[in-house]
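Removed: one protein chain of the complex. Kept in place: all other protein chains.
For clarity, chains are labelled A and B in written order, and residue numbers in each chain start from 1.
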Amino acid sequence: MKFKLKIWQLISALWLLIILLQFNRLIELAVLWIKYFLLCFNDFGVAISLLDFKLLDSLLALIFFIVIPLLLISYRRRIKFLNYKLNFSNGVIIILLITFLMAPIITSENPDFQKNLSVTKHLTPLSKVKVLHLKIEDNYESTLLNKFLIYKREIIREVFDESIIYADSMGEMAPDKIIYYQKNIMKELPVEKLIENNGIPLITTKTFLLGTDEFGRNIFTRLVYSLRISLLVGTGAVLISFLLGITMGFIAGYKGGLIDTVFNRFAELFLAFPVIYLVVLILALFSSSLIAVVIILGISGWMSLFKIVRGEVASLKQKDYIQTAKLLGIKTNRILFKEILPVIIAPVIVNLIFQFSNVILAESALSYLGLGAGDSYPSWGAMIQSGQEYITKAWWMIIFPGGCLVVTLFTANYFGRRINKFFNPRLDK
Amino acid sequence: MNNKFSKAVIKRLISSLITLFLLISLLFILIRISPGNPTQKFISPELSPEIAKKVAEDFNLNDPLPEQYVSFVTNLIRGDLGISYNYRMPVIFVVWEFLSFTLVIAAISFLVQIIASYYLAVYSVQKQNKTTDRLISNLSLIFYSTPSFVIGVILIYLFAVQIDLFPTSGFVSLDYDSLNFFEKILDKIHHLILPLITLSITGIALFYRYLRDNLEDIYQQTFIMQLRANGLNENTILRKHVIPNAIGPLISVAGIELGILLSGTLITEVIFSLPGMGRLTIDSILTRDYPLIIGCTFAAGLLMILTNFFADLLKLKIDKRLLRGNVI
Partner (left out) sequence: MQNNKLDRELIPIFYIVGRMSFSKLFFIAVLSSAVLFIQCEKKTPAESNQVVIGISADVQTFNPLFAFSVDEGSITELLYLGLFDFRWDEENGDLKSYPMLAEHWEWAKDSSSIKIFLRDDVYWTDGEQLTTDDVILSFDLFSDPEVNSRLYGTFRNMYTDESNHIDIKKSFKEISKFALTVYFPDNSKPKLNEMSIPILPTHIYGKIKRDELNTSETNFNPVSNGPFKFLRWNRNQNITLTANTKSFLYKPENISELIFKIIPDYTSRTMQINKGEIDLMELVKTEDISDIEKNQSFNFVSVVGREYDYIGWNNIDLESLSKKNKIEPHKLFGNKNVRIALSHAINSQEILEEYLLNYGEIAVTPVSKIFKKYYNPDIKLYDYNIDKAKKIFAAEGWRDTNNNGTLDKDNTEFRFTLYFPSGNPLRNYASTIIKNNLASVGIEMKIVNLEMGSFIDNLYEKEMDAWMAAWYIPIPVELKPYWYSDLEMTPLNFVSYQNKQIDTIIDELEQKISDERKKELYFKFQEIIHDDQPVTFLYWIPNITVYNKRIKNIHITPLGSITHCWEWKISD
């Protein structure tokens, strides 16, 4: 029994899923937008100065969310790929992209948020904790700006939160105080400190979908944000490789002669070299940061692209129509774009996809060895490295990031193979 | 024919030497443009002043740049890579001690990869498109996509922690010296099983795919049908006609695979605490032992250039057509 679903159906299903599960979050973000608009009208300068990455991210996520169904509805017939059959790799890619774009909607927490370690450390997947919501004293003047800021702080979570307390379980209810347990230690709070909902103090339950790590941080959230880092590093590095490879390939193929030989030797050197030694050496000599990793991985991947482009350019150079074009005086740039690019597009794309998967693998290996982007960004490799310390106690710290890595890499490789087959069809028996 | 062959060999040799030269220059440039005092990259404050002076002289650290470059190149070619901070011994000796281990395990892994992938590919192509074939194919893609450290950690968990079948790390057991010769060898093998599996799986997956695709392509060619029509049985066709055709491109892949193998040993040695060059590199990076880091990188590069040179020679011998011209 084969599912004959189409891509647009998957997208719609995911969209509906997000609405169902994260309805509250969507409303919160919408209200945030409205308040921000009001602030803009009121005091444009301040509003612009407040615009930092996190705010922009959340606002954009909501926009994507609204735009997607509109796109689906209006362009469903016209855009071809929306109507492709769904298979494993397509599906995974769609899920990854949606997670990337709408991360602030999918998970409302901050990946570095931690609180009450005694309760939240090393929780197994699907464990629950009780959340006590505290009242916050409001000493601020209630201007529009302050209202906005307070609301923003609630929505765009920071790494700390003064307004909640986690507890393992609740004790008996007394009329004037709340008794709760944190790891078998009994603690109590006067009732007035909690927010009340119709006279009943507000105590909710939180479920950690995939468990927590050694700092009590939600693994699911960290996976989502690590995905962003991996995709970013992948895209950045591939872009650099692409630009480098095409430029050098074109120059080498077109000019030929000494430059050609020198570039070829260089390419051989890089191809022959176990790149990880070079990357590790460079990251050791210079410090390791996100930008450095992207640049290094980009620089270490230009070779195969170079060979493809150079090969094509060198062979095409001899062709008559190119010679004619040159004689006609058409600029080299135009020759490149109009004649050569369409020919090499196919192998280049395949190559880029494989390069993408290599970069993600390399980035995770580097963060596993401790040389990655640093600890201000969560990364699958780093999660696996800290998980290895607790391998006997917290298997989920390794399985989930490992699983994500395997699925992503597998999809990229599988997708690359399919595209390859698409461009070079073979006669099947 | 001999003449042409030696000509090609010489061409290859020159090409390798140029690559070596480029490598050394690259290292030199990297040392100079990285932040920090360049002298610090050769001399640690902990070295005794006498040794520090000697190193400074050997590498001409106080002279202008061009002379530094020349002495750097000559030193590296001669094998003088400076003195390691941690080991207080010339880098070349330190690297040599650890290199032998890495070479052995890489060689064994290479053989294992070739044998295993061969049998898998042949088996698979004979059962084309049936369930087994599809299964192995997809499995190979999964293994290829799994990073080696994930595989290694899971193997340790399953086979060393849960089931006490293999040791968790290290190369030799404690009472190694009291074992007789035969037992010594077995002890080493015992420690190397998990690391070998970790190291080889990705390569097996890669070779398997490549070989299987090649074999499939060859099987589809018309001359196979001809041979079958002539009455040759499958086995002979396989051995005498299909395999030799598939070898050529495979050797080039094998050459690149050696590079991947060296990188693989780096991670595997760290996971299993094996005394090899990969772990030496990482340890030296964590302690900022610059002469040693540079030495390890140089050794890795040199190794690669050598193996590629020999792989190219082998390829030349096999396909004499390549001798006629375009050897790029």
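The rule is simple: a residue touches a chain if its C-beta (ideal position, glycine included) is under 8 Å from a C-beta of that chain, and two chains touch if they have at least 3 such contacts.
Small disclaimer: the values here were computed from a predicted structure and weren't measured.
Colleague: Which visible chains touch the chain that is not shown?
Modeller: Counting the whole assembly, the omitted chain is in touch with A, B.
Colleague: For the chain that's not shown, point to the residue among B:34, B:75, B:128 or B:245 touching it.
Modeller: B:245
Colleague: Check each of A:214, A:260 or A:339 against the chain that is not shown and name the one that touches it.
Modeller: A:214
Colleague: Out of A:58, A:388 or A:408, point to the residue that touches the absent chain in the complete complex.
Modeller: Checking the options A:58, A:388 or A:408, the one contacting the hidden chain is A:388.
Colleague: Looking at B:65, B:89, B:158 or B:225, which residue reaches the missing chain?
Modeller: Selected residue, touching the omitted chain: B:89.
Colleague: I need the residue numbers on subunit A that touch the omitted chain, in ascending order.
Modeller: Touch set of subunit A with respect to the missing chain: 49-50, 52, 112-114, 117-118, 121, 145, 149, 158-160, 162, 214-215, 375-376, 388-393.
Colleague: Go through subunit B and note every residue touching the omitted chain.
Modeller: Residues touching the hidden chain, for subunit B, are 44-45, 47-51, 86-89, 97, 111, 114-115, 118-119, 122, 160-161, 164-165, 167-178, 183, 186-187, 189-190, 193, 214, 217-218, 221, 223, 238-241, 243-251, 273, 275, 283, 286-288, 314, 317-320.
FYI, only the chains that are shown with their structure count from here on.
Colleague: Using CA atom averages as chain centres, what separation in Å is found between subunit A and subunit B?
Modeller: 32
Colleague: Within the complex, which stretch of subunit A touches subunit B?
Modeller: Against subunit B, subunit A makes touches at 264-266, 268-269, 271-278, 280-282, 284-287, 357, 361, 364-365, 368-371, 381, 384, 388, 391-392, 395, 398, 402, 405-406, 409-410, 412-414, 417, 426-427, 429.
Colleague: Would you tell me which residues of subunit B are touching subunit A in their complex?
Modeller: Per the stated touch rule, the residues are 15, 18-19, 22-23, 26, 30-31, 34-36, 41, 128-129, 141-142, 144-150, 153-154, 156-157, 161, 217, 220, 255-256, 259-260, 262-263, 266-267, 270, 281-282, 285-286, 288, 290, 293-294, 296-297, 300-301, 304-305, 308, 328.
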